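Report on the following structure.
As you look at this complex, bear in mind that one protein chain is not there, while each of the others sits in place.
What follows is chain A.
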Amino acid sequence: MEEVDNIIIVSLRSIGCDIPDDVASIKAFSTDIVVDGAATALATINEKYKFPRRLPNEMSARFRICTNMANACKELGYADDIGYHQFLYSNESEVRKLFMWLVEKLPRESSDATAEPTGVSAVLNKAITDELEYRAEAPWTLPVAKRSGYARRVATIPGPTPKSPPTYVPHQQWEGLRGVHRLHASVVVIPAGAGDVTKPLSKELRKYYAGALPYLTAQPPVRQDVAPSILEKVSAEYTAAREWEEIWNKEGMDTGLSEAEFRDRKRQFVRSKMAEYVRSSALKGDGAGFGRNDADSFASFLDSFSDRGLRNAKGSRFTHAEKFQFTQDEGAAAAVADTEEELRKRREEELRALQERLDALSAEVDRMEHEIRNFNVNTSQLESNLREEKSASATKEALYRSKVKVFELLPEADKNIELLQGLVSTSTKRLVELATKWEAVRAPLVLEYRTLKESQDGRMTESRRKLAQIKEFRESMKQIAEEARIKDELYRQLTAEYEKMTKDINRSIYTRRILEIVKNIKKQREDIDKVLIETRALQKEINHTSDVLNRTFSATDELIFKDAKKDDACRRAYKYLASLHEHCNVLIADVENTGKLLNEIRDFEEKLEQLNQQNVLPNLERITADYIQVKKENQALSAKLSGRA
């Protein structure tokens, strides 16, 4: 029982009960402690149950408070009977039961929170701590993006002279923006390769680094740009390296080239691509295309310029002229109106002249078209002629050359033919000889080439296989890293949880206690089992003995009964036997009765013990005393009442 008591005491202390240190078990609980504990526990369970933690002196008030507390317990669902006497005249087991139930009911997590001390300064402190904690854990946000907090505030700072009435100057402040500038990076040069001692730098470069290159911090024109510039530079390099690695991993590895070769190839590819692009857009001068657009737009831009200038100049002249005419016309308007006939005539003339001109022009166009066609005809004919003539001349030339030779040789035809045939056959022979020689060289070379190629192929497949393996490894590496990261996270979480948990001492005590209890129970069960086995053995023995007895008796009975008819002594012996048996039976019954009685006695003793434990007597005394006190109080009250009346 002491484990339970310990747990209860610890729990009660943790919710703020004032239990003296020397109290170690519920047995030692005084009424005050019981009431205090119950009141605190009830308040913790639900705030609406507010009972004084110390009982007043007046008996009736005590009685009332205890009754209310009992009712509260009932409301919360306490199953057993409960009343004021549990508090006022407590006995150990009932109090234990009650507290076990109350401790069970205590809210677990919030026990700390509810146990907080209250008070203005404490609340303020707490608020400050909370806010600071929240700020520390929150990710950094742009001040302008902050939804809550003091993102932008207009602070007022006192004016310069403290004596004059404080003139407050509005001053805008952005939270967390002290020393913040707009990100502005400029190009910086970092000496490349200077850190690697193994590779010698060129003399000029070293000289430049040593003498001409300003310090990194002096390179940006504004001092506050130093950090962003370096950041920019480094991140650009980092990104480039990352990207390169990605490309290399994705495409480069498969090509089987070395990294430098692959880089070269890539560069060449990009260059040729760009060159092609430029060329094609240049070619597409009058088609649609990016380059043309640009060029065109630029040209048109220039044109528009010059046009505007011209148009303006022309325009001005034109407007001038128009103005001029207009004024003239105004003057001559009357004259023109008079000679309308003339005007028509003039128009007709004009029309005729134009018609003539049109006819002449169309005739000209026809002629031109005809000419063009003729020229086209000529060209196409000449072209095809040229082509044919060219091929013909080539063949004829060859023919001519051979014929010249033939004519040269004609005079001595037979001899020359023979000579030529001989020449042909010798040169053929020579050629065949050469071919044989070449074959002797060629065949092994081809064979060697093929063997080498084969081995190279073997190597290629091998390297490809290895590449695949490397890729696999990389993949698994990544996976493992990811796993490790997740596990780390988990570990951190668990540690955090664990740290939170260890603060709660109850748990370990609980577990230790529970384990002990379990151990005890096991031991007890073993004992019980042992006793049961013994009992069973005894029972068996008893049965056995009684059986033996029965059998012996019936055998003896039969034996003697046979002889009893003949022999007197035997008859007597039989009588003795019968009485002996009877007496024995009585004896056994007595023994059994005795056992039963003993059991009963033990039961009664236990009951007595229980009753004793409930300390009825002292309780009765206390109740009587309380009763007397209540009576006294009542009398005093009635006396007061009557005195008033």
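To be clear about the criterion, contacts are C-beta pairs under 8 Å (C-beta built on N, C-alpha and C of every residue); 3 or more make two chains touch, one makes a residue touch a chain; residues count from 1.
Here is the rule we go by: contacts and distances are computed from a predicted model.
The listed choices are "Trafficking protein particle complex subunit", "DNA-directed RNA polymerases I and III subunit RPAC1", "UDENN domain-containing protein" or "Elongator complex protein 6"; the UniProt protein name belonging to the chain that is not shown reads "UDENN domain-containing protein". Of the candidate positions A:A138, A:V377, A:I514 or A:A555, contact with the hidden chain is made by A:V377.
Touch with the chain omitted from the figure is made, among A:A435, A:A484, A:V586 or A:A639, by A:A435. In the full complex, chain A makes contact with the omitted chain through residues 373-375, 377-378, 380-381, 383-385, 387, 391, 424-425, 428, 431-432, 435-436, 438-439, 442-443, 446, 449-450, 453-454, 457.
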